[in-house]
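One protein chain omitted, others in place.
As written, the chain order gives the labels A, B and C, with residue 1 at the start of each chain.
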Amino acid sequence: MENIALPLDEHVGHGYTATKDALTKRLSRIEGQVRGVGRMVNEDKYCIDILAQISAINAALHKVSLGLLEEHVSHCVVNAAEQSIQTGDRSYVDEKVSEVTTAIDRLLR
Amino acid sequence: MENIALPLDEHVGHGYTATKDALTKRLSRIEGQVRGVGRMVNEDKYCIDILAQISAINAALHKVSLGLLEEHVSHCVVNAAEQSIQTGDRSYVDEKVSEVTTAIDRLLR
Amino acid sequence: MENIALPLDEHVGHGYTATKDALTKRLSRIEGQVRGVGRMVNEDKYCIDILAQISAINAALHKVSLGLLEEHVSHCVVNAAEQSIQTGDRSYVDEKVSEVTTAIDRLLR
Partner (left out) sequence: MENIALPLDEHVGHGYTATKDALTKRLSRIEGQVRGVGRMVNEDKYCIDILAQISAINAALHKVSLGLLEEHVSHCVVNAAEQSIQTGDRSYVDEKVSEVTTAIDRLLR
């Protein structure tokens, strides 16, 4: 097993480290959008315009979730699969698959 | 037309005025939740835990949207219906119904 | 109250009568799509292709729901608002608004 392209020790962090800056920026933009909605409510803005803003926030959060899910499957699940093939024990990868399914279930509700 | 229970001049504001404080509180709590997610990303917290937090934010935003929609139908659409019966012109209420449908459509996406 | 443009007796049916044919056609198309997904499962088609089909069904059901909601607000809620202005009793329209909010809540989940 010497020529393995993806040694386990390469999988440090949770996979989203590379995209951490992008995520942080996106989240502070969403924070600002939520603050903006609070301001609209305070200034008695029209409901329909406020709802349009909330839909924009939903879409932005959806993108963040999807990015995190992709990183998670790409790193943690794939890493677990590689471990399982080395240890011969499938329980760890099964646990990771079950975790990711629960996360998707929660997002789909 | 003397015994009308709901004179038009009672319908001031956009209907959510009464619940404005509650809405403002909820939105600043959501703002804090989004900030919390940003912090989790910065501290390299586990993806699945971050995704669970985002699902909680989705659910909180869903409640805000639903409250705004209910107030909007209850006040603006009902008010428009009452105007239409007095003016004999249905175009205003039709416009309001179309607006609310567009808002629901955006939220369901 | 003689010049009312929208006498109550005009509001027969549940509002979607006019679009009944279109709705029936759409629903039998969706039924066929669900049957098609069953066939794909039986023929061991690729998961991702099956999931794409289910997303198409979700989108088609979303359109049906939205059409029903629009008709419902446009007819039942508006009709209830007109009744409330004549009877001076707001309880009926409040009940209808609450019903439609519950329906939207269920669809948003």
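Methods note: a contact is a pair of C-beta atoms (placed from the backbone, for glycine too) under 8 Å apart; a residue touches a chain by one contact, two chains touch by 3 or more.
Since we're looking at a predicted model, the values are computed, not measured.
Asks: Using the touch definition given at the top, which of the shown chains does the missing chain touch?
Replies: Computed over the complete complex, the missing chain touches A, C.
Asks: If you put the missing chain back, which residues of subunit A would it touch?
Replies: Residues in contact with the chain left out: 1, 3-6, 62, 65-66, 69-70, 73-74, 77-78, 81-82, 84-85, 88-90, 93-94, 97-98, 100-101, 104-105, 107-108.
Asks: List the residues of subunit C that touch the chain left out of this view.
Replies: Missing-chain contacts on subunit C: residues 13-17, 20, 23-24, 27-28, 30-31, 34-35, 37-38, 41-42, 44-48, 50-52, 54-55, 57-59, 61, 64-65, 68-69, 71-72, 76, 99-100, 102-103, 106-107, 109.
In the analysis below, only the chains that are shown with their structure count from here on.
Asks: Classify the chain contact graph as line, ring, star, complete or other.
Replies: line
Asks: Which whole number of Å gives the spacing of the CA centres of subunit B and subunit C?
Replies: Spacing between the chain centres: roughly 20 Å.
Asks: Rounded to a whole Å, what is the gap between the Cα centroids of subunit A and subunit C?
Replies: Computed value for the inter-centroid distance: 33 Å.
Asks: What is the distance in Å between the mean C-alpha positions of subunit A and subunit B?
Replies: Here subunit A and subunit B have centroids separated by 26 Å.
Asks: Multi-chain contacts in subunit C: which residues touch at least two other chains?
Replies: 109
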